[in-house]
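All protein chains but one are shown at their positions in the complex.
Labels run A, B, C, D and E following the written order; every chain starts at residue 1.
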Amino acid sequence: MLQHLIFFPVLLPLLAGIFLLLPPLQGHVQRQRVAVFMVNTLLLMSAVLLFQQSVQHEPQMYMMGNWQAPFGIALVNDKLAAIMLLLSAVLGFAVHLYACAGDDQRGPFFHPLFMFQLMGINGAFLTGDVFNLFVFFEILLIASYSLLIHGGGKHRTQAAVHYVLLNLVGSAFFLFGLGIIYATFGTLNLADMAHKAAQLNSEDIALAKAGGMLLLVVFGLKAALLPLHFWLPRTYAHTSTPVAALFAIMTKVGIYSIWRVHTAVFGEYGGELANIAISWLWPLALATLVAGIIALLASQTLKMLAANLVVVSAGSLLLTIALNTPQATAAGLYYLIHSTLMAAALFLIAGLVQEQRGQAQDRFVRSRPVNQPALLGGLFFIAALALIGMPPLSGFVGKIMLLQAAGHGADAAWIWPPLLISGLAALIMFSRAGTTLFWRVQGVSQSQTVAHPLQITAVILLLLTSPLMVIWGGDLADMTMAAANELHRLPQPLTPAVSAVQEVLK
Amino acid sequence: MESVVHIIVAVLLLTGGFFVFVGSVGLLKLPDFFTRLHAPTKATTMGIGAILLASMVLTTMRDGHLSIHELVISLFLFITAPVSAHMLAKAALHRRVKFLDHSKNAQLAARAAEQKTPE
Amino acid sequence: MLNLTLLQTAILLTSVLVVVSLILNVWRMLRGPDITDRILALDTLYINSIALIILFGLYNGSALYFEGALLIAMLGFVSTAALCKYLLRGDIIE
Amino acid sequence: MKRWLPMPLHSLLLLLVWLLLNGFSAGHFVLGGFLAWLIPLLTAPYSDHQSRAGKPLVVIRYVLRLLLDIVLSNVDVARRVLKSNQSLQPGFVAFPLVLTGDFPLTVLASTISLTPGTVSVDFSEDKQWLYIHALHITDEQALINDIKQHYEKPLQEIFSC
Amino acid sequence: METIYAICVGIMTAGGVFLVLRGYTFAVVLGLTLLSYAVNLFLFASGRLVINGAAILGESEVYADPLPQALVLTAIVIGFAMTAFALILALRARADLGNDQVDGDND
């Protein structure tokens, strides 16, 4: 069974999604919750196992249909993928717990869609094939469309219209890009592409560049790269709480894909195709960061604040890609994990605040107090510290890594100010948000709502990762550095991969 | 033998093409919707039929065994064409589509649109 | 040899007739005047394209075009019926 | 019998179509037979207009007649199309129906649509009248009689109604 | 042939893009449909154009590249699913927002 382990992060949610549609699970809330809980646990376990494997071995491949790469579709578990899988498993686990407190009942098919969403995300992390990446993008997109509207409501619908239509245009460009890629490379396997990049026919170079850039557009759209990021804040702020929290990883899929395609394939070893995205990413990532900061300062609700923080973190991550060194990638990876989990936690906390604050919801205005000020205030405080980047939580390590990754030349002169100012803006906004939401109150709480133990557990689970990331920061930094080194080197040529298949199957 | 078959096929083809063409000319040329409705529903069906027949003959000869699956297409067309025409006519009546002023029994159109009996 | 040319000529000539028919159909589609005229033209376009596909098959001596023609015959009807139902009732599935 | 082979005629037709599609071979006879049995079984609930057809000889005669008329009809329409349209005298005709039953009526209406210069437009609600549009009417009554004679009568005979 | 093919793809793309930029959901979905035709043709073209060379073994001597065809097939199906979703979302927006403009009522 373990020889198929690489496939589990895709297979488990797929099977779960299917069985949730059938009796005896279909229509039974409790059974569905328990089932998904168990699958999430299994996903966590497989992610941990895969993580261990990736640490101990060279990247491992799982060849679908037993066809050798590049002809068949390969799932690849390297360190980067393993980290991302673990991240998605932790996030999925926590967010699902939260949803089980009642959000899952606000519309049909929440649980199967949740599973399919995870399947899409995990598939995108695992696949070593660029067209298969498209397929998994579409899976995660269609699932996200469906989850986005969960619970209904005017704002949600409006946000969905924007999100869906924009992404459909994005998907069209994805296919244009893939067409060019196949037309020039003649292959779809990412590792194979990486090897062929340098040997491309000179008359195909310009074409391949255009294809690569189209993919950058698509990934940039997901990753919230300016000027493609405007859809994000409203979409995230208006969807239901658990969905918003789950979406915290969606921009990261974009970042991840840029790593896979533009750092690895169009990277250092790409000959004339080397680093085609970098010169574009530089100014755009900076601009993203600045636009994110401006939006952050303009936030009027806690969810909007969280959403704008996602943009800010996207800008920072894109900057690490623009820096284009293993050290920067490692910093980005650490920061990615931190920002995903903490943004998710903040969305969940915002949801709790919304529920307990009556009409005022999570708007930054004076209102009646929340029902559980100490609890929510405390959770908020921790999340805020982490997201501002203050010690003792993970944000500060991430911030230090980002600053160091910029070196101290001209790069740093460009990157440092917005990075530091983003921290200040977050500080201003969080102190304003916290003092307003929890302290600037009048009267007594009218809400009888009490946060469900599952909701609290979910939030604590997510928040707990932050100190852990600090305590074991050394090991994690080693791991991200190793993953970054793996990403930045030319992958193994595909011929020995055949033996790798056999090894997996032993 | 072969040349005879080819000649038959050619004749069938050209006949079919002719009817297809005539149907489309009718569609373009006839003066109102109801008259236009006649042209394609018949001429075209027939034209396609002839071309399919040509195909059957030719493939049968070429492959050396009976190849008449084109009949299935004809079958479909013959079953569906009248219904298409019927639905189109219903829609046109419903929409009170203009027809030639000198059409006979014009008053019947209104009755038909309402599915009433003629007065 | 002569006969083969004869056949090819016949196929080409027929194709020309069919293609001209297609043009006429589209012409009617653009002209209308009523929406029913356009649907009728679309229906005819569908059917004429069956002829075109069969002719491709004959020209290339390939049987692979047959299913396409079969499908057009089946599906053209569905779409015409749905369009008409729409004009009549608005709601095509009620 | 009725339960396990709900529509024998349909089955026969399906088998024939299968063989037309795939060629006549033993394997396809078995496979086609299976499908011709299975599909009617599945689709029987969707066929609620059951009319029993009889008199195969009349049916064959009717079909042949129809084929001939179709050819003639096309020649006729082609002539009218290519001629100047000024002389056209189109119009509507209300055809009084004797025939009853949805299936026979549908066959009749289809026949009318496929044959010279006429298109079935619609039935009256009580299915006592069939409205027809004719491309060129010279004698209305003659047209009605013609249809009655050539098509409605044989259909009455076939469906015995 | 290639020129004509490319011109068609270009014009369809242009049409799709123009419609996608409109302010009403229906036009946008229509544009997306048009765009997806163009995309499919484009993706298909990555295998180059071959006439009478369907990749059915034994049916011809030169085969068209079958891989882009398989990719286009996948793209068509996914495109259908997406179009369906977008269209029904447009309905939902009409129901929830009271109009069918992509940005809600701008008046």
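Please note the rule applied: a contact is a pair of C-beta atoms (placed from the backbone, for glycine too) under 8 Å apart; a residue touches a chain by one contact, two chains touch by 3 or more.
Quick note on the criterion: contacts and distances are computed from a predicted model.
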Report summary line: Not-shown chain resolves in UniProt (candidates "Hydrogenase expression/formation protein HypD", "Monovalent cation/H+ antiporter subunit A", "Peptide/nickel transport system ATP-binding protein" or "ABC transporter permease subunit") to "Monovalent cation/H+ antiporter subunit A"
**Report entry** Contacts of the hidden chain among displayed chains
**Finding:** A, B, C, D, E
Report summary line: Considering the complete complex, of A:51, A:136 or A:256, the missing chain is touched by A:136
Query raised in the report: Which subunit D residues touch the hidden chain?
Result: 7, 10, 14, 17-18, 21-22, 25-27, 30-31, 35-36, 39-40, 42-43, 45-49, 102-103, 105-106, 109-110, 120, 123, 127
Query - Residues in subunit C touching the chain absent from view - result: 15-16, 19, 22-23, 26, 29-30, 35, 38-39, 42, 45-46, 49, 52-53, 56, 64-65, 67-68, 70-72, 74-75, 77-79, 81-83, 85-94
Query raised in the report: Can you name the residues of subunit E that touch the chain not displayed here?
Result: 1-15, 17-28, 30-31, 33-34, 37-38, 40-42, 44-60, 63-67, 69-74, 76-85, 87-92, 94-95, 100, 102-103
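The rule is short, and it goes like this: only the chains that are shown with their structure count from here on.
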Report summary line: In contact with subunit A and subunit E alike are the chains none
Requested in this report: Enter the minimum step count from subunit C to subunit D; a value of 1 means the two chains touch.
Outcome: 2
Report task. Please indicate which chain is farthest from subunit B, where distance is taken between mean Cα coordinates of the chains. Result -> A
Query raised in the report: Measuring centre to centre, with centres taken as mean CA positions, what chain is farthest from subunit D?
Result: A
Query raised in the report: Which chain has its Cα centroid closest to the overall Cα centroid?
Result: E
Report task. Report, in whole Å, the distance between the mean C-alpha point of subunit B and the mean C-alpha point of subunit D. Result -> 14
Query raised in the report: What is the distance, in whole Å, between the centres of subunit A and subunit B, each centre taken as the mean of its C-alpha atoms?
Result: 58
Report summary line: Multi-chain contacts in subunit E, i.e. residues touching at least two other chains, fall at none
Requested in this report: Write out the stretch or stretches of subunit D touching subunit B in their complex.
Outcome: 17, 20-24, 70-71, 73-74, 77-78, 81-82, 85, 88-94, 109-114, 117, 119-126, 128-129, 131, 133, 135, 137, 140
Query raised in the report: Can you list the residues on subunit B that touch subunit D in the complex?
Result: 18-19, 22-23, 25-26, 29-32, 34-35, 37-39, 41-43, 45-47, 65-69, 71-72, 75, 78-79, 81-83, 85-86, 89-90, 93, 99-100, 102-106, 108-109, 111-113, 115-118
Report summary line: In the complex, subunit A touches subunit E at residues 131, 135, 138, 142, 145-146, 149, 152-154, 157-158, 160-162, 164-165, 168-169, 171-172, 175-176, 178-180, 182-183, 188
